[in-house]
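Take a look at the structure below.
One protein chain is absent from this view; the other protein chains keep their places.
Labels A, B and C are assigned to the chains in the order they are written; within every chain, residues are numbered from 1.
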Amino acid sequence: MTETIGFIGLGHMGLPMARNLLDAGHAVRAWNRTAARTDALAAAGAVPAASPADAAPEKGIVVTMVADDRALEEVVFGPGGLAERSANGLVHLSMSTIAPETARRLAAEQARHGGLYASAPVFGRPEAAAARKLWICLSGSEAARARVRPILEVLGQGTFEFGEDSGAANVVKLSGNFLIAAAMEAMAEIAALAEKSGLERSAVIGMLARTLFSCPIYQNYGAAIAERRHEPAGFRLALGLKDVDLALQAARSAGSPMPMASLLHDRLLSAVARGRGALDWSALALGAGEDAGLPARR
Amino acid sequence: MTETIGFIGLGHMGLPMARNLLDAGHAVRAWNRTAARTDALAAAGAVPAASPADAAPEKGIVVTMVADDRALEEVVFGPGGLAERSANGLVHLSMSTIAPETARRLAAEQARHGGLYASAPVFGRPEAAAARKLWICLSGSEAARARVRPILEVLGQGTFEFGEDSGAANVVKLSGNFLIAAAMEAMAEIAALAEKSGLERSAVIGMLARTLFSCPIYQNYGAAIAERRHEPAGFRLALGLKDVDLALQAARSAGSPMPMASLLHDRLLSAVARGRGALDWSALALGAGEDAGLPARR
Amino acid sequence: MTETIGFIGLGHMGLPMARNLLDAGHAVRAWNRTAARTDALAAAGAVPAASPADAAPEKGIVVTMVADDRALEEVVFGPGGLAERSANGLVHLSMSTIAPETARRLAAEQARHGGLYASAPVFGRPEAAAARKLWICLSGSEAARARVRPILEVLGQGTFEFGEDSGAANVVKLSGNFLIAAAMEAMAEIAALAEKSGLERSAVIGMLARTLFSCPIYQNYGAAIAERRHEPAGFRLALGLKDVDLALQAARSAGSPMPMASLLHDRLLSAVARGRGALDWSALALGAGEDAGLPARR
Partner (left out) sequence: MTETIGFIGLGHMGLPMARNLLDAGHAVRAWNRTAARTDALAAAGAVPAASPADAAPEKGIVVTMVADDRALEEVVFGPGGLAERSANGLVHLSMSTIAPETARRLAAEQARHGGLYASAPVFGRPEAAAARKLWICLSGSEAARARVRPILEVLGQGTFEFGEDSGAANVVKLSGNFLIAAAMEAMAEIAALAEKSGLERSAVIGMLARTLFSCPIYQNYGAAIAERRHEPAGFRLALGLKDVDLALQAARSAGSPMPMASLLHDRLLSAVARGRGALDWSALALGAGEDAGLPARR
């Protein structure tokens, strides 16, 4: 069954996701902060909306996929924001990577006005989004989850549910990004050790990524780290720092220290301070090399 | 082509490895520090040796698989040690997890007396050893490597070579163990965060180990960490601390700081101080939970 | 020359400071969130005010000394807040420990309305406040600083100036608290090492605090740490965590990683998670002992 779906945020991730909704036969009303990005989607059949509120279908679903907590709050509470349409059953399907507490607050606000809110952050890069290969974490009220499940099937290869707490899916998303960053730092440290010991960085990481750690995270990031290849950015380092900080903030609220996340925060902040915020976040690996007196460039 | 092979060290790993040599048609002369362990192997056809030197075949290969650097030095330089037979082409196939510098020193000593030395530490637990599923890292002189390659094919599922430096294979082995410990600590931190946030530990780790990190290290250790199941010990925590310390020692010599390894050292040392040295090394994960005020027991 | 001064926030620090203003001959209009605390001061001659705005003298100085950034923003921008009186030269002498960015924002707002803002956070415990022994950091526009200098002479034993940036004094204050926490953690680690090595904790710390580190921070906190004496709280641990987090936040904004502050954050957060938020912040030292398997209690 198809329907009209609102889609807000046509960035590297949002655009291919919205396309997939169109391809699946849904009508899409799209809005983006910088209007130029809506044109491509309009050519594929989407209807440009004048504001987030204008994109929201009556009693329908509106997907948000924006850069960070602040952008999402602007989309909801700013002028022409979704809050104007919360009443009467609007379903906010919130897929951005944001803080669990932001998700909980938005869900509570939405509920107060009679709407529904589902948290559904995703794992995957733009190519995965285009290929419907995203992994999706879902949480929120049973009513909200029931309403959005069919949509998520169109967007990803699998959805994992984490119960009623609207912040839960965000905890999982931030945990996953933290796990990736931790694996990258660990590989960075052995790459530096290898180089300083006279071994080939690629040989060491390659061996481990073909045996004990034969999964794409180790294989792809491992190759980038071994070769110091951090452009173009698949995921910008400055955003990686933002996500590790969100994890630390969630850990602060929950009362759960994360020393490894603290270490990653320091590494990523140092990389930003050295002007690497626009590189791929695997560039955090340059820090371990510099600490060992190695040059940052090949 | 089969031959007579000396085998020293019949522990959890050594015993199944020696069996595989017998099964492949080789004759085996075996020695173990506590003689009782040789009986099982004798029943399978091995000849018990009176000392390490006695196990070493004339111009043949002797495999060592012992607990640590000190045990290996005792086997080589102690009374009845291999050093007595170094001359005239004895090939020392050294498969224990030891420091790169120890390997280099032993190789130099061996060369000085006309013998050969190959470093070949392995990845895999006892079941993998029994099933010939070990992954093997090999380094040393070309002559040494050429001589031992056929034997390694009988013991593992794949051998990766790292050149002439006898210490190189040990750097890779220690790097791999460090990578495992780093992954465990990262999972421990998200498990604690999940629990303090009201989520199921197993649900969070399980999701990530089925998607982004679908490799056995994350799946098996992840389940153990989520369930706080650290007995029986597949690999004792005290040995894990030893290995992380060897990595730090190698990094010290190479001039390559490893802050994540420092963090793991602290975690593992704390676990030993709390009486967990005989648990599986995944018990390092209990620390993150206690830091968050969670009980160490289920 | 004496004048009428507004005083907002009569906590452990604010009350003795306001008394000193009265003793120096100033008239004081006082306001506190919970009114009961104003009674003691009224008995000493202060005039109770109905609101922060009501406490602010025409073109005069109003001192604020409240718990945190949020409390200060409430006092300024909340109903009956100081913002209502910013115009026409009100001088906000802001002495709370807050984020540099909050100070900068408040100063900009104040300037926009024609008022002045001086940042003047202090070092010292309540007894030091009573004895006019506070050390004061001062920054802000030259006009603001010139106006408040005579008042600060009544409150402390020395004022250090850090220029025009309203956030500068707060950077210094947060740096000082971080330095104290770092010294405490360092002492905690040697206390644990001493105890585990069979030495007297007090003997080791006492020797170092009488020789190399003969200053009150090491002497007083050192004794508390050696004896595990963390009650009553001179400065609550939960506030210590808040201050270290403000330092980390300032460092994040400035692009300056502080790995030691990250470590302290983790320690303090762990202490809060274990229910020690109301103890003196020297109780962060219990963590090092627990990591070493020592009991948290004497």
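To be clear about the criterion, a residue touches a chain if its C-beta (ideal position, glycine included) is under 8 Å from a C-beta of that chain, and two chains touch if they have at least 3 such contacts.
Note that the coordinates shown come from a computational prediction; the quantities given were computed from them, not determined experimentally.
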item: Contact partner of the left-out chain, one of C:I8, C:A49 or C:A251; value: C:A251
item: Touching residues on chain C - with respect to the absent chain; value: 100, 123, 135, 137, 158, 160, 162-163, 165, 167-168, 171-172, 175-176, 178-180, 182-183, 185-187, 189-190, 192-199, 203-204, 207-208, 211-218, 247, 250-251, 254-261, 263, 288, 291-293
item: Hidden partner interface residues of chain B, rising order; value: 245, 251-252, 255-259, 262-263, 265-267, 269-270, 272-273
item: Interface with the unshown chain - residue positions in chain A; value: 196, 259, 266, 270, 273-275, 287, 290-293
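Just so we're on the same page, only the chains that are shown with their structure count from here on.
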item: Farthest-lying chain, centroid of Cα atoms versus that of chain C; value: B
item: Where chain A and chain B are represented by their mean Cα positions, the distance between them in whole Å; value: 38
item: Approximate Å spacing (C-alpha centroids) for the pair chain B, chain C; value: 53
item: Numbers and ranges of chain B residues touching at least 2 other chains; value: 196, 259, 291-293
